[in-house]
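Every protein chain but one is kept in place in this view of the complex.
Moving on, here comes chain A:
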Amino acid sequence: MPGKLKAKIVAGRHLPVMDRASDLTDAFVEVKFGNTTFKTDVCPKSLNPQWNSEWFKFEVDDEDLQDEPLQVTVLDHDTYSANDAIGKVYIDIDPLLCNEAASVISGWFPIYDTIHGIRGEINVLVKVELFNDLNRFRQSSCGVKFFCTTSIPRCYRAAMVHGFVEELVVNEDPEYQWIDRIRTPRASNEARQRLISLMSGELQRKIGLKVLEMGGNAVVGYLQCFDLEGESGLVVRAIGTACTLDKLSSGSAPNTATHTHPNTAPASNACNSPSKDGKEPVFGEDLLSSSGPPTPFRALPTSSSSPPPLSPSKPCSRQSSSSDTDLSLTPKTGMGSGGSAGKEAGPLKTLLRQQTQTALEQRGASSSGLLLNAREFPFFTLTSFPPGFLVHVGGVVSARSVKLLDRIHNPALGNTRSYKLLDWNSVTADEPETRDAWWEEIRQEIKSHAKALGCHAVVGYSESTSICEEVCILSASGTAAILNPRYMREGCLDIGIVDHRFEDPSPPSCGFCHIPYDELNMPFPTQLTYCYHCRRQKVPDVLFTTIDLPPEAAVTGKGCLIQARLCRLKKKAQGEVNATAISNLLPFMEYELHTQLMNKLKLRSMNALFGLRIQISIGENMLLGLASATGVYLTALPAPGGIQIAGKTPGDLSNEHHILTIQKRINDTIAKNKEIYQINPPKLFALDPEVFCGTNMELTEEVVGSPIPEPRQRSRLFRSHSESSDEVSELDLSHGKKDAFVLEIDDTDAVEDIHSLLTDATIPTGFNSCNTEIMPGIYNWTSAVQMFTSVRVFRLSNANLTNQGLNKIFTDLCENLLKSFYFKLRSMIPCCLCHLNFTVAVPEEELIQVAVTAVAMTYDKDQTQEKPAEKPITKGCIETEEQLQFPMELCADSSSTNTQLSSKISVSSLERSSPVPDGRSRSLRSTRGFGGSSVTVVKMTPLSFLPGTRIIKYLGIINMFFIRETTSLREEGGVSGFLHSFIAEVFAMVRAHVAALGGNAVVSYSMKECVFMENPNKNQAQCLINVSGDAVICVRETDQEPVPSNIGQTCTSETDGAT
């Protein structure tokens, strides 16, 4: 009995009228946890009832505490008929289980009903008393901290990075159970919400167990996803990076790096950094060596990422997991892709297509005999790293696999409904294994790709799925990289790969660009030049990555969002035929997306992509591909050349003229873009012939009509092709060996392509956009932040159904979305749209859905060009060093100290450059606003930080799943009205939960799922949304003590339930 959960229902307000006769409501509340239910008294005839109940106490297992949410149901008492439910609140009590997070949940929660939306609010107080003898506590995974943030959370330092953790659980989707035919939509939705909540809890607990096994205490970059597979079930899966985090505490004496015990660390000074800059995780070298030894880890016989064996004696009391727990914990390392393929349904069903994005072919490198531990995936979900962590970056690696979802996976059980009814838990028992095997296969592939690039690790790793009917595309991508092994747990990485480069520390501003692979034995043909920054190492001409731009990287000018969009029609088909068709299309799509990206990159005169995310969605009759990335000009890489247009029929005069016009337009665009993005690369190395295209405006004249005399500008795209893709791309490859980067106009399609290239709308002045954490080239954020979500659905008319037409529509859809953001946010100019995250889907045959979540942040225009990092600021040094502790004892090698120091300096100065403060603190909650009670302002951002503030405490992960359904679509304002209010409601519920935890912001917020279905004929619609993020308390950077500030936002003070 390790825990006592206590809940108290204080009051309600704004309840809906449930009794038409009196226009009032007789409300009471049921509080349920596990199988125990308590009720409050009925508060008769009031829309603002005061229950002020006693403390309801639940004595429960800590395992249940992790898995189950507290369920609060508000009902209207009816004497004669059944009580009507008003709505529910699910409260995830996980944050209370971690002694460093929140200590009490107290506040107003929106009462949510899946049919009516928010119906009033309820004030609830929740506490947990853990009987915490710490050892006992450690045995369950309570206390393992979870972060959505994909960098080391501020106010922590990473003592150790253990590596990849993954887990998935499968269950039957209640929506597809037979009982769904007889129960109400509300009951069905609630069953689903509850189940997913349970599964998330379970998943988190299991991952926590793995982390503990590895000796870690936290999961960073936790990414949890749902696969709604329909008939075949519901998969909840998660990946993350296990770490040992130490809380940074400054105490009162800034000069001592003492480690206060997390419990005793006062929230206000948990981190004494005067500021946190956009990207720098607190993580570094403990120069003072005063911190204790890193958390000891247990060396496991097996390695980290495949599920480590757990003690089988661990009782699995969870109702739906009795069997699957054990199964999913079985090490699946022996399962090769071939094996699982055979098991599934023949070769056609397991068509596996993979493609590496920038640069990957198995040639040469794969045979170099690097022996990575076969049972381990050296993957990291982090996208931003402490200085010195990332040594070299190879390029993007990705893998895709088309699978058929089929209930045949449970051959022993058949699929009779009645059987499922009897024991539907066991039906799903087999599935985690299948799904695990699928992912295992893909991860293996990623790993081998990375190996081929001469890299021993994959960073910025993520996984996703797209499901249509019974076909499912599993995708994984990441960036092959070489990491500094000093930060790793022993055995986590294959040290054998370490070569001479480690002894020769590269400057941090360019080191990561240097090629990790062997120059003489390149995995793919590329043009190597000496690094333009240090002149010592070779760099590729173009670099694609999925990670954020390293903060210390030297960048010329500003970055911008680059998107490649593509639609491909596909015949409607079923089953295997469909899967085959899709897998045949995939390589072509990837190729074309890649071409587009490369062209657009060149058009903007940039040479690197960060945060690359390629999404391919399947619909019944089409495939959608969307690649988003942030283009940057890396100073270390050679300048990109222009784009040259060539006609196929040189004799035709009019054609010739046409081509010249286009060529001129392209050159003009390039010149203009250089101006817009302020790309003026230094012309330092005169020996390099390519530097000619620096800033000069003569470029235009110079290039017009003449072939660009650059031998290097061959597109990387020709090199990127999957090992399993057709020879067609091989042919293209040879084509690419011509000297210039040539776009050939041989048919109307090509003309269209070029037009679409040129018609990409320019960003209005005052705006910038990127899809990474921070905008390269902007360093002086001010405090205004506006997070938003936008969803658009376009219905295709039949007339448009050609590939070209579709492409146009899709491109316009995305472009118009961006335009509309610029318009709506015009009052924030100058501002940058950061972390623009596009998600595309084909919900129905003729619908294209695009959902975007991003944040607009203002910056100070005057200083944008200057990256203050270049000048060392001594003042910041001392303080900064203490935060950047890193246990030196981990390794004796201090060769890269210089590197670290210099980057530290840059960090500190960067931090200083965002002076405008904002934010609020927990202490504000006690100050009363006017008019009695008002609402805590909760800021939300998809980034891991809020400009002008520093995070003083992480309160726990927010992971919420909501379903909303309506049978009166027209009355709610049609689909737009319906979804608008639903998204607003989701925001409201997230904010309320954060506020109840005592927080004032959500960082690393993301909307992972937004599934929208409509049936206008029946006047019905349904939508599922899954959001996640980290609840935090942040204070203004300038505030030493959290004090109330910023009158404009002093909308504070929850009415505290206790008072």
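Quick note on the criterion: a residue touches a chain if its C-beta (ideal position, glycine included) is under 8 Å from a C-beta of that chain, and two chains touch if they have at least 3 such contacts; residues count from 1.
One rule holds in what follows: contacts and distances are computed from a predicted model.
Name of the non-displayed chain as stated in its UniProt record, restricted to "Mediator of RNA polymerase II transcription subunit 18", "Fibroblast growth factor (acidic) intracellular binding protein a", "tRNA-splicing endonuclease subunit Sen15 domain-containing protein" or "Trafficking protein particle complex subunit 2-like protein": "Fibroblast growth factor (acidic) intracellular binding protein a".
Of the candidate positions A:230, A:575, A:830 or A:977, contact with the hidden chain is made by A:977. Set against the missing chain, the residues A:11, A:42, A:93 or A:118 yield one that touches it, A:118. Among A:8, A:400, A:674 or A:991, the one in contact with the hidden chain is A:991. Counting over the whole complex, chain A has residues 13-14, 108, 110, 118, 121, 764, 786-795, 809, 812-813, 816, 819-826, 847, 849, 929, 931-935, 937-940, 973, 975-977, 979-981, 983-985, 987-989, 991-992, 1012, 1048-1051 touching the chain that is not drawn.
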